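We show some of the complex, not the whole, and keep each chain where it was.
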Amino acid sequence: MPDSLRVLVVHGPNLNLLGTREPEIYGETTLPEIDDRLASEAKEWGAEVETFQSNHEGALVDRIQDASGWADGILINAGALTHTSVALRDVLAATDLPVVEVHLSNVHARESFRHHSYLSAVATGVIVGFGPDSYVLGLRGLLDSLTRG
Amino acid sequence: MPDSLRVLVVHGPNLNLLGTREPEIYGETTLPEIDDRLASEAKEWGAEVETFQSNHEGALVDRIQDASGWADGILINAGALTHTSVALRDVLAATDLPVVEVHLSNVHARESFRHHSYLSAVATGVIVGFGPDSYVLGLRGLLDSLTRG
Amino acid sequence: MPDSLRVLVVHGPNLNLLGTREPEIYGETTLPEIDDRLASEAKEWGAEVETFQSNHEGALVDRIQDASGWADGILINAGALTHTSVALRDVLAATDLPVVEVHLSNVHARESFRHHSYLSAVATGVIVGFGPDSYVLGLRGLLDSLTRG
């Protein structure tokens, strides 16, 4: 284990829009604010997070491949790609890192095509529906298991 | 809001077996140990938990009905009933309390009939796959939202 | 046929909550009030009703088994168990009594899992959507056929 645990936080398509658009739906928290909360939380654990957002499936795959060289775990909200990307599933499975999948909204209470995730079966754990807290709870769960690991 | 937040923790069928049987699968943590962790966690928040386990769907429904008179939120691992009980879904929906659904194992990586939950659509949030930590994370998420509420 | 017709009225899970919770959805009529209306209606026909509510599938099955010894017909709103209980279907089929199935809300206008009833195929008739009147109409239909019987 490295001196300090490092976590890659991955945000999928359209999550960069958080907070600035449709706040009545997605809340007023912006993605940078979420990233700040994650950084603070990590700090409390003596850990570090590195965050990455992209609307490009390929860029997300590239980044996750890269992470297998330095990260201790992955926290991912793949957004819409959750439901369509086998490539993300494969790259997550290819890393030997623990993966926590999070979603802001309760996907099970939305359209039926959002009920299935290609990623869940290769994740350690999944957290949905807590808004920005989904990320924080997910990070805690990930760090907890890494620390005990 | 009451002086101190109160949460009903509901454990469904067979969760009383935790820790004492098949520890290689379900881990060595027992249900009383989980309940203790939840009590400690609650205490940190100045909250209280009351826990209830039953193998009877009807008893679980009775208890949740009763909780709507005194509880501020519900944390539930309905076990096998997750996949078969519309009665639990209805009683959870009938209460006007926030509900957090948790699962020890990653249900999405198991038999296909475990991929669907009747409860998720009426829950605030869902947490799966973190073992006993699923409960702790769920309680935090629930108390967090109640405190901010 | 006995001197006076006797009908067992069965209320499934969560129907005991009627009227006291979410009146904007389920109306303000309570289950005792429904039972009173049924008793009055029965009286007009020179009949008697005995009512039973439980959140336990097993208790409902027990009660229906028992009814086959003294009742002339069964009026049942199985609530959520309508959609999941083969045991209720089997016990209703096992009695040689006429059965009328009722629902307060129009189940066909709700979630798709509520469109299927395990009970309907073994019932004499089914009445849905009239609120508390579903019970009254169902009792009339049942008594009418028993009287003519």
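Order of writing sets the chain letters: A, B and C. Residues in each chain are counted from 1.
Methods note: a residue touches a chain if its C-beta (ideal position, glycine included) is under 8 Å from a C-beta of that chain, and two chains touch if they have at least 3 such contacts.
These numbers were taken from a predicted model, which means no experiment stands behind them.
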Full complex stoichiometry in copies [only 3 chains shown in place]: 12
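Basically, only the chains that are shown with their structure count from here on.
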Third chains touching both subunit B and subunit A: none
Angular offset of subunit A relative to subunit C [C-alpha, multiple of 5 degrees]: 120
Centrality ranking, top chain (CA atoms only): B
Subunit A and subunit B: spacing of chain centres that average the CA atoms, whole Å: 24
Intercentroid distance (Cα basis), subunit C paired with subunit A, Å: 49
Distance between chain centroids, defined by C-alpha means - subunit B, subunit C (Å): 32
Sites on subunit C at which at least two other chains make contact: none
In the complex, subunit B residues that touch subunit C: 56-59, 61-62, 65, 68, 84-87, 89-91, 94, 96, 118
Residues of subunit A touching subunit B in the complex: 106, 108-109, 115-117, 120-130, 133-134, 137, 140-141, 144-145
In the complex with subunit B, residue positions of subunit C that touch it: 12-14, 16-17, 21-22, 54-59, 79-81, 83-84, 113-114
